Each structure stands twice: as C-alpha cells, then as structure tokens.
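Right after this comes chain A.
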Amino acid sequence: MDPKTHVHTHINGEPVEFLSEAYRSLLEILRDELMLTGTKEGCTTGDCGACSVTLDGRLVCSCLVLAVEAEGRRVGTVEGIARGETLHPVQQKLLEHAALQCGVCTPGIVVAATSLLERNPDPTEREVRYWLAGNLCRCTGYDKIIRAVLDAASELRGASPNVLE
Partner candidate 1 sequence: MARVFFPASLRSFTGELAELSIPAGNLRELIATLDSRFPGIGDAIRSGLAVAIDGEIIQDGFLEELGPESEIHFVPPISGGSGRAGSAPAQAAARTSAPAGFPS
Partner candidate 2 sequence: MAKGQKKFRSVGTRPIRHDGIDKVTGRANYGADFALPGMLWGGVLRSPHAHARVLGIDASKALEIEGVKAVITSADLPVIEAGDGPTNFWDLSRNILARDKVLYHGHAVAAVAATTAVIAARALERVEVEYEVLPQVQDVMEAMSPDAPLLHEDMFTKGLDPKPEHPSNVARRMEIARGDLENGFAQANVVVEREFTTRSVHQGYIEPHAVVARTGEDGQVVVWCSSQGHFMVRQYCATVLGLDTSQIKVIPAEIGGGFGGKTTVYLEPLAILLSQRSGRPVKIVMSREEEFRATGPAPGSRIRAKLGARNDGTLTACEAQLYFEAGAFPGSPVMAACMTMLAPYTVENLSLVGYDVCVNKPKTAAYRAPGAPIGSFAIETLIDELAEMLGIDPVDLRLHNAAHEGSQAPYGPKFRRIGYRETLETARAHPQYRTPLERNQGRGVASGFWFNAGMQSSAAVNVNEDGTVQVVSPNPDIGGSRVSLALMAAEELGIDVERVRPVVADTETIGYSDLTGGSRVTFATGMAVVEAARKVIEQLRERAAKIWGIDVSQVEWNEGYALPGQGNGEHDPLSLAEIATSASRTGGTICGNVSLNARGAAPGFATHICDVEVDPETGRVEILRYAAVQDVGKAIHPSYVEGQMQGGVAQGIGWALNEELVYDEDGVLENPGFLDYRIPVASDLPMIDTILVEVANPTHPYGVRGVGEVPIVPPLAAVANAIYAATGVRMRDLPISPPRLVDALDGKHSG
C-alpha cells in the first residue's frame, strides 16, 4: 500500500476528512472516495473543464489539483451550487434555455458560470464565451449556454435581459 495523507478540508461548506495518496487528484477523491460524482471526468489533462470546482473560491480543474492540496482549503463542487430545493439562477436558466443535451459538461458549466457571475455580474457575450472557453461542450454549439448565462446574469442583477452583442 502506498503511503496516505490524512487531509482535512471543507467541501461545500462542510468539514470533510479523507485519506489520499500524494499522487491522487482531487477529482479522483471527490468521485471515487467521497461519492461526489457530480464533478465529471472528461480528460484528466485540464482541457475539457468537466471537472471544474472552486478551490478557495477560485475556478480550477479538479483533475489538476492533488487531493492533498485541499488540506486547509475550501472546495466548492456542483453539488453545493443549489440552495436546498432552490436552483441557482444559472441552473434554472440552463434548463429554461434547453442549454444542455447530453448534460455531461453541464456541472462544469454550472460551476464555471457561477464563478464568472460572482466576479463579473454584467458580462458581455464575448466575456462569457472566453470565460467558458475551458468548458468543452460537444452537443450544443454553445449558443443556448451563452444565452442562459447572460439571462442568469441579468436575473441576478435584477435587471432586464441583456441585449446580445
């Protein structure tokens, strides 16, 4: 057995402990040990964004974070985006705009888009497209995803819908 480190972290606001070998990614631990399978594996090289989570509030690919690096930090996953029964506006707008087909990129899109709107409540279409460039979607051509995020942004601002560029 390879040596393991005892890691203390917070996931979606809850204290969590786990054991991990140094080489295992945060993605592996989330999915295979903690059963948080909402975070998806698409490539393990940081190229697809399906495994997006936040680490101390910053958007990252969990496949490129060692699980042991979560020690003392805060991890946010897709499972922590909705508040109880209430969906986050990004989630709600993705549904209303039919902005998912197979849905496997959707958790990553949800995490990335909410992270964008926390930093930039009024993004342009171009800003949304570039922010989400690391989240590959092969089904939708992105059109409805971009519209949903812009719509969610305006709802969060309490404003009327953004006019597209």
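Picked so that all candidates are chains of the complex that A comes from, given by their letters.
The rule is short, and it goes like this: a residue touches a chain if its C-beta (ideal position, glycine included) is under 8 Å from a C-beta of that chain, and two chains touch if they have at least 3 such contacts; residues count from 1.
Nothing here was measured: the structure is a model prediction, and the numbers come from that model.
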Result, touching chain for chain A in the complex among 1 or 2: 2
Contacting residues of chain A [partner candidate 2, same complex]: 2, 21, 23, 31-32, 35-45, 47-48, 50, 77-79, 81-82, 87, 91, 94-107, 110, 125-126, 128-130, 132-147, 164
